[in-house]
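Yeah, one chain of the complex is gone here, protein chain that is, but the others are all in their spots.
Just so it is clear, A and B label the chains in written order, and each chain counts residues from 1 on its own.
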Amino acid sequence: MIDDHVTRHVARLARLELTESETVQMQHELSAILEYVQQVQELDLATVPPTTHAIPLENVVREDVPTPSVPVELALREAPEVHGDGFAVPRMG
Amino acid sequence: MALTDLTAEQSITAIAAGRTSSEDLVRAHLERVEHDDWNNFLAVNREAALARAREIDAMPQRPPLAGVPIAIKDALSTRDLTTTAGSRILEGFRPIYTATCVARLEAAGAVVIGKTNMDEFAMGSSCENSAYGPSLNPWDTTRVPGGSSGGSASAVAARQAPWSLGSDTGGSIRQPAALCGIVGVKPTYGAVSRYGLIAFASSLDQVGPFARTVRDAALLLQSMVGRDPMDTTSLDWPDPIVLPTAGRLDGVRVGVIEELMGEGIEPGVRAACRAALRRVESLGGTVVPIELPHASYGLATYYLIAPAECSANLARFDGIRYGRRAEATDDLLEHYERTRGEGFGPEVKRRIMLGTFALSSGYYDAYYGQAQRVRTLIVRDFAAAFAEVDVLASPTSPTVAFRLGERTADPLSMYLSDVCTIPVSLAGLPSLSIPCGLSDGLPVGLQLAGPAFSENRLFDVAHALEAAIGFDPSPPGVTA
Partner (left out) sequence: MSSDAWEAVIGIEIHAQLLTRTKMFCGCALSFGDPPNTHTCPVCLAHPGALPVVNREAIRLAIVAGHALGCEIAERSVFARKNYFYPDLPKAYQISQYDQPICGPGCFRFLTEDGEKTLGITRAHLEEDAAKLLHLGGEGRRANAEGSVVDFNRGGTPLLEIVTEPELHNGPDAASFLKQLRQTLVHLGITDGNMEQGSMRADANISVRPVGATGLGTKTELKNMNSFTYLERGIAAEVDRQIAILEAGGTITQQTLHYEPSTGHITSLRSKEEAHDYRYFPEPDLEPVVPDRAWVEELRAALPELPIDRRERWIREYGLTFEDAEVLSEPVQLGDYFEQVAALAPPKSTANWVRGELRALLRDRGQEPWESRVSPAALAEIITLVESREISMPSAKAVLGHVVEHGGLPREVVAALGLGAIQDEPALVAIVEQLLADNPVQAQQMREGKDKLIGFFVGQAMKATQGRADPARISELVRERAGAG
């Protein structure tokens, strides 16, 4: 169903590091799953609209009124690495 | 009778009568939580829970839930209380806010005693995908409790809590409830706010209760439902949830989903469900066969939609604002790939990969787009069915609790665990599982589903059946 190239491409899109053996296994497992789920393609659905929300609602919005933000210490509390009052990011290359 | 054998309702009565206190109840349950033979808890909230119990005990006017302890699935954000969603990538993460549904229960007087084990990011049907080891089934510790809310189900069956919260995307409350012999409810999509529920598949995720009685489940749901301004998919709830009292089912039309009573369903499971349906008739209800022509496409549809949504929902775990990050990476790309490669387990990676593929350029229409259309057909199937019957019934799980490791090698065989629960989820409808008997000494669950907002009717039917079936929810060997 999907080859090594596609597997690696998708892993890159999803930002997942896979070892060589994981890549091989992933390719096999994904192929098997895709073969199964492909049955959705048997149906002729040209005239059927898609469902994105099972319980349809519209126009659920909020008013433009400020609510309190969190203190900066709390915002940064769980960050693996902080620099000053900012979240540290590795070299961007 | 031990304090841990009380239902929540009995506990509230006992507290009101002065026979016990919230602190005693909380302490008794914490005792069992801390001697955990089932690996059900990922975090224990001992000191805060006891403090809160004493606070409630000191109140002149007790809140409705009176300080009864509760266990919370680790997929729900609890401020300052470690929340991992069963994942390595959130190891040690202490949320900065509390989920709306938890905050509502706390305000109503429930006391959070701990966070329960689960399949990583709610992806799984056995709890074996937890990064912290599986929970075990109190009926047989060589077997799985089901999943993804395995810890929450097992904890209630094992008397570590009278009730608990789980979340259900394709069956993650109902299936473990069935496998652990307790009641589990997946409400109508939007009934309970998702704000603070760590998202797996946003269009399907719903929080719901586990309990040992239908009335307890209804009581817990009562305090959670309703619109939350923080979740635009949450609903204004039309009628309050009421505690069921029905003993008869006169005039109730129950449809049996024939596709889910045949091949692929264990004979013992089928037999227990058939027996329960005969009880429906003896209680005055009618049972008719119903067809859901597209239900058989449910699993395939689900395994496109849920992974697609999860591939985006889990993209935020990047080791920058919270959570684990990979050590000493050379550049940003490596940082992302290694942090996520190390942080996620195999099933989560599989689903992210599957969803990323299903959404990617050139494949969207054939996979994700097509699945959204099949979803429409499934929604229509249910609408047609509910024109004829009030409630649909089927087994909750095709099998009883399976052995640890039995399905881990083959992802598809694991996915089949949810074949009965998934179609209802795709349609956003309420459904619950009640225990309806044993097969080879292991509990069997009966799934009941209704149209949107029909929770009160489902509780009534379930309550009448519960009484008629008289299932004993005590796993052998689990003693106070």
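By definition in this document, a contact is a pair of C-beta atoms (placed from the backbone, for glycine too) under 8 Å apart; a residue touches a chain by one contact, two chains touch by 3 or more.
Computed from a predicted structure; not experimentally measured.
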{"item": "Absent-chain contact - pick from B:Thr116, B:Thr233 or B:Ser394", "value": "B:Thr233"}
{"item": "Omitted-chain contact residue, chosen from B:Thr83, B:Ser149 or B:Gln175", "value": "B:Thr83"}
{"item": "Hidden-chain contact residue, picked from the options B:Val112, B:Ile198, B:Ala326 or B:Ala449", "value": "B:Ile198"}
{"item": "Chain A residues that touch the omitted chain in the full complex", "value": "9, 12-13, 15, 52-53, 56-70, 72, 75-76, 83-93"}
{"item": "Chain B residues that touch the omitted chain in the full complex", "value": "76-77, 83, 85, 90, 93, 95-97, 99, 194-199, 201-203, 229-233, 308-309, 311-312, 315-318, 320-322, 332-333, 336, 356, 359-361, 364, 368"}
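Methods note: only the chains that are shown with their structure count from here on.
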{"item": "Chain centre separation in whole Å, for chain B relative to chain A (CA means)", "value": "23"}
{"item": "Residues of chain B that touch chain A when the two form their complex", "value": "93-94, 96, 188-190, 203-204, 229, 232-233, 235, 294, 297, 299-301, 303-304, 311, 315, 318-325, 329-338, 340-342, 344, 346, 349-350, 352-354, 356-357, 360, 366-367, 369-377, 379, 411-412, 415, 426-429, 452"}
{"item": "Residues of chain A that touch chain B when the two form their complex", "value": "2, 6-7, 10-18, 22, 26, 29-30, 32-34, 36-41, 43, 45, 48-55, 57, 60-62, 70, 74-75, 77-81, 87-93"}
